[in-house]
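Following: one structure in structure tokens, then a few remarks.
Every protein chain but one is kept in place in this view of the complex.
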């Protein structure tokens, strides 16, 4: 594994750290850590596995699973579609074209905001606490919390997400106030963990929602499968098609440089490598997954 | 004139009163009033000329004139373009296509918000007071104020305008907080007057910025001409081209059913007729202007 | 199997037969046939399996496999992308947005035309003959030919595809004359077979390019996998995302009502049911696959 990491690391120089959220700019582009979690509890790691990073867009797939469990498919898919889009994750143009203007899928920002809107609770604190508890169970780690600094930094600068929220509100996709929703969403994105936690969450998806370590049926198999499908069709922003062809593993990335991957029936993978390519995916993380997928034939296709 | 009004009135039934701002729904679709103001002070009217209505989008042309006078062409056109667009007035898609995402012109909502953003003053009250004072001078009527009810109603429901604002803020077109700007903008749109006031403002534009009643050079001729040009190329939403061909008078409409028109060198026209066509223009107002333009050859072309 | 067909058939009434190609209008919307081909040569069928239908868009995945084998991935993906799109299959707008204007993927018409353009040969006859020979080998049936009537009908009316071709020619994606390309493309789309042939082709994809019946390694595994990936991300037009979630089998549909499906490592499926839903997919075919996928857990996710 360490060898793969060494092979992938030099690619960091072709990318750059996310700069649109001020607090993310501090990341070291040369960091790279990976963990692979097997159903029998074996963990193989490399790099500084104690380094923590925020989930960012990876949280979209976790929130989707949570909301599907709470609200059911029918209700969720009334507010968000199932189709991939060739547009960037923060595009608003496509929303206007479609009638009704339902976000095309839950992995683009507009769709993710509609999903987070459906997290139930009396207030932002309760809603976030419910989601965080779900994360604790998924990762088997109740110490996981969120980065106040990153949440605050994103909250202060997320004008485009507010633009999307108001557009959704205009069209009745969301009906709560925008500021509390932004508060909840930026906290969700700022949930922080190391790559081992991330790999363990990947394992739960890989095992169809069942946690083999705790013998805990965390989510129904059909919901885990829906999530893995979205990971394949739109988990890697508008590079998902290329990722599916070259690597073929259900995965979700975030602009912190994280990637959550789930090799069905076999294991979960967690990676953090903050140097991003132009689509917003970890450039070293993708390289690492490509090496793994080719060496061990991990593609689902 | 009364005869023209009688001819135009039956067309009200083909349109409907604006319903996206709750407070506008109360208007009577069969109302229709018109005033024509000549440089010698003669006013010809028909209909209930004491009926007041809010300016809505008509305010965009007044705010533009004011901001051009205060900030100068160069600064204003750094933030907003000069080109008509085939899109609806509240479209956001086009903003995303262009690089940089500058609103195409000051008559679409995105552009108008960028213009209102440039109204100087210590706070919303002062900024609004300065604009209102300018309106008083244009109309020669210092009793003009705004409808608190309409402003409030629009403030509470203007989610799409907030979406546009945050989009503009993301891209550095505006840099103030969105809520004060929305407060100022909705007050600006809610400025209320009768059709005689409106006709007098039209006269000032018709006379290249000079008020012949008070012998007052209110605005420089080149600014009045810029405003009239925008009235022709994009004053009637995305029906401006058809209006220019069929009627050919510089004019600006609002969803309250108002139309401000300026026949260069001859007179100003003010109309209120709340029944709107599908593009958002007063259906009886356009009919009336068509009858006037054809009968008296008022087209500038 | 017959039972599943009976369950699916009533859904035919919610769709309609393709009408944009005149010759396809003659199809009976109530037809429905299916074949499942296993690696050991077992074939399970239902419906009138001798009924033949044209491939239409199903031919896109076959032409892609053929061109990938002849030209290699690098050359092919210079002319066509790998990303799904939320737009309809015949959209031209997205081409204009992207710089360079490369078709987003080989399953939309623009991309498929770019792929067919890459079929080598001295002239249309030779190029078509080479493709047809490949189809013969895939289906193990050298009697397969094309419907002159359907090809002719489509050739005469394919104005939108010619529009796409000239757009691609303008931008250097294709450099041959448009009429020969249209001749080749409409013949390719008019290749005609029954559902057993189709199922056998599906089996070759399911077995990673290896034909277990003839012990024939028809295509390299990585090319078969690329094709299956495109089937998942964009094989069912802009309903691919929903199909992946609900059914999860790599599949490609055509407006003749055909569906080619490949259950990895297990079997190939061929279906013809000409009643189409609004996205252009066989409405009974999708129902049938949904019943099969749920009953036998065929989803790859």
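Think of it as A, B and C in the order they're written, each chain with its own count starting at 1.
Everything that follows uses one rule, which is that a residue touches a chain if its C-beta (ideal position, glycine included) is under 8 Å from a C-beta of that chain, and two chains touch if they have at least 3 such contacts.
On a predicted model such as this, the values are computed, not experimentally measured, just so you know.
S.K.: Touch partners of the unshown chain, restricted to the chains that are shown, please.
M.R.: Counted over the whole complex, the chain not pictured touches B, C.
S.K.: Of the residues B:10, B:86 or B:121, which one touches the chain left out of the display?
M.R.: B:86
S.K.: Out of B:33, B:240, B:253 or B:282, which residue would touch the omitted chain in the full complex?
M.R.: B:240
S.K.: Of the residues listed, B:173, B:226 or B:269, which one is in contact with the missing chain?
M.R.: Considering the complete complex, B:226 is the one touching the chain left out.
S.K.: What is the set of subunit C residues that contact the non-displayed chain in the whole complex?
M.R.: Output for subunit C: 91-93, 96-97, 159-160, 162-167, 169-170, 178.
S.K.: Which subunit B residues touch the hidden chain?
M.R.: For subunit B, the residues touching the absent chain are 81-87, 94, 104-105, 225-226, 228-230, 232-234, 238-242, 244-245, 248, 250, 264, 299-301.
To be clear about the criterion, only the chains that are shown with their structure count from here on.
S.K.: Moving only to chains each one touches, count the minimum steps from subunit B until you reach subunit C.
M.R.: 2
S.K.: Going by the contact definition above, tell me which chain pair has the most C-beta pairs touching.
M.R.: The chain pair sharing the largest number of C-beta contacts is A-C.
S.K.: Tell me the angle, as a multiple of 5 degrees, of the rotation that maps subunit A onto subunit C over the C-alpha atoms.
M.R.: Rotating subunit A by 180 degrees superposes it on subunit C.
S.K.: Pick same or different for copies subunit A and subunit B, depending on whether their interface residues overlap by over half.
M.R.: Mostly the same residues form this interface, as more than half of the numbers used are common to both chains.
S.K.: Approximately how many whole Å separate the CA-defined centres of subunit A and subunit C?
M.R.: So the centroids are 32 Å from each other.
S.K.: Report the inter-centroid distance (CA atoms only) between subunit A and subunit B in whole Å.
M.R.: Averaging C-alpha atoms per chain gives centres 46 Å apart.
S.K.: Which positions in subunit B touch two or more other chains at once?
M.R.: Expected reply: 97.
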